[in-house]
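Note that this complex is displayed minus one protein chain, with the remaining chains in position.
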Amino acid sequence: MKKILQLTLGIITSVGGFLEIGSVTTAAQAGASFGYQLLWAILLGTICLIFLIEMSGRLSAVSKHTIVDAMRERFGFPFFFFVLIGIVIVAFLVLVAELGGIGFALQILTGVGFPIWALPVSLIVWLMMWKGTFSLIENGASLLGLITISFAIAAWKLNPDWSQVGSGMLPSMPGSDKAKYGFLAVSILGASISPYLMYFYSSGAIEDEWDRSYIGMNRIISTFGMTFGGFLSMAVLIVCALAFRPAGVQVDTFPQAALMMTTIFPKWGFYLFAFSMLFACFGAALEISLAIAYFFAQGFGWNWSEDLEPSKDARFAFVYTIIILIAAIPLILRVDPIKVTMLSMALTSATLPLAIGPFLFLMNDPIYLGKYRNGWISNSVVAIVIIISFVLSIISIPLQIVGG
Amino acid sequence: MSAKRLAVLPLFLALACKSPSATEQMDSIISWLGTAGLTGEAWLRHTTPDKYTRQTLELTHDSLIDISSGLFKALPSGIDSASVDSALTRSTQHIGLMAKLVEQKNSPAFRALLDSLQSDEKVVKQFADSIEAKEDQ
Partner (left out) sequence: MDLIRDVLDKKLVDREDCAMGRASGLVIQFGENTQPHITHILIGGPSLWARIHPALGNLSTKLSQLWGPKKKEHTRIPWSRVETIGKEIKLDIEAKESGAIDWEIWIARHIIERLPGGGSEEEE
């Protein structure tokens, strides 16, 4: 019974925790600019993420190591440090973007600009980390995030041409603006395949004391949870394709994005969007802060647990405290969170080999996984998607920078 | 750093600072005009709060001024921009006025300006199509 409840909760939290400012912004821009043509990027990213999340849970359940524990032990400190730098820089940018997303949501609700909200929002995120438990963060924030299901309902109510939607699941070249198309494809992949989700999930498996008996449940949670989450991203793209593209509106700013559901839900559309972004970004900010702190604590062998009092895992608490406060600074200085979002998503894509490469080695190491090692399907799917992401990002990011 | 790399650097910086083309600027203008239209319709349906509507219209107004100031330098030669110039100026002014009407909660006057905006938008879109055709030649 307990496992069934955990399973249900696991799927729900995966759905509720999927959308955040990166996935919404990239999907919105893609839908507004290219209609359904970039649905394939969300599909590819989601498939890859399902495999990665399943692998993260399996590693922790079987080896009783988190990904970071295993990476440090298997590859040694110098390599681990190199990965730490890359991952933490990108994760930090994503954290700035998420805090900015919360600030923007409050801005459109109250009229007060996001720079004013930066510090209060950071303090609330920090307080939740300081006083909250892992369960509260994992379940509470994600249950609130279920409001994002409104995007799926909006997409269904808008009654798109489903055959065209189906065509969008296969890659195709656009007629014009190829540089922007490539950049958006890269950003969507970066938004879907976020390494911080893996570190968070594997740490959560240890916090929840998973063992080999959880392998089946892990498969179900990762498959159904991430699939439903991917559908939500696709729903955002479809909604924006129908709401913005006919009017020629490109979603370059958050206030523009806020209009996406105002036609289909006349009374509540604006508020559904605002609260969806508020809760989704809040949940994501908590997960990223935890993921960064986990990375340091597990890598250096400190005490760590969200269920401990801060003084009992002082260095872990110190890291997330510093990270959250520093992340507020760019927002106070009025750096545009949307620009940070697009940059961080593209950089995530470009640094995927750094995060996923060592992980794939671990998943094939008999010392950690014994008979539960990866099969050729898992290895192939992940390797192919990572290579595609990396190659696309090497081509697209410079083109987009040059193209303005 | 070798002399060769130093020589390439200004070229790279020049490319990185390349101005958007006339087509790209027209796409941005159409995007902002569309934003004003959607925002206006949403407000008239009482879907969006006053503060958000006013701020979005002000953002639209400021963005249009910024883009328009650079547009006419980027236009290909032989293009008569008089009609689009007046449509753009009028629509930008109207959007500014619409923002003020939101504060006054004056829906009828707001509706009239929104309708006028839609006809100016048609002129701008036709002009954008002609620019795109000229740049493709």
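Letters are used for the chains, namely A and B, taken in the order the chains are written, and counting of residues starts over at 1 for each.
The rule is short, and it goes like this: a residue touches a chain if its C-beta (ideal position, glycine included) is under 8 Å from a C-beta of that chain, and two chains touch if they have at least 3 such contacts.
Bear in mind the structure is a predicted one, so any value in this text is a computation, not a measurement.
Chemist: Kindly name the visible chains that come into contact with the excluded chain.
Modeler: Per the contact definition above, the missing chain touches A.
Chemist: Please identify which residue in A:Trp40, A:Trp302 or A:Phe361 touches the non-displayed chain.
Modeler: Checking each option in A:Trp40, A:Trp302 or A:Phe361, the one touching the absent chain turns out to be A:Trp302.
Chemist: Using the touch definition from the top, which of A:Glu73, A:Asp177 or A:Asp208 touches the missing chain?
Modeler: The missing chain is touched by A:Glu73.
Chemist: For subunit A, which residues reach the chain that was dropped from this view?
Modeler: Within subunit A, the residues that touch the unshown chain are 63-65, 69, 72-73, 76-78, 80-81, 130-131, 300-304, 309-312, 314-315, 317-318, 321, 367.
By our rule, only the chains that are shown with their structure count from here on.
Chemist: Please tell me the distance, in whole Å, between the geometric centres of subunit A and subunit B computed from their C-alpha atoms.
Modeler: That gives a centre separation of 32 Å.
Chemist: Touching residues of subunit B toward subunit A in the complex: what are they?
Modeler: 15-16, 18-20, 24, 27-28, 30-31, 33-35, 37-39, 41-42, 45, 47-49, 51-52, 55-56, 59, 125
Chemist: Could you please specify the touching residues of subunit A with respect to subunit B in the complex?
Modeler: 108-111, 243-244, 247-250, 252-253, 255-256, 258-259, 262-263, 266-267, 269-270, 401-404
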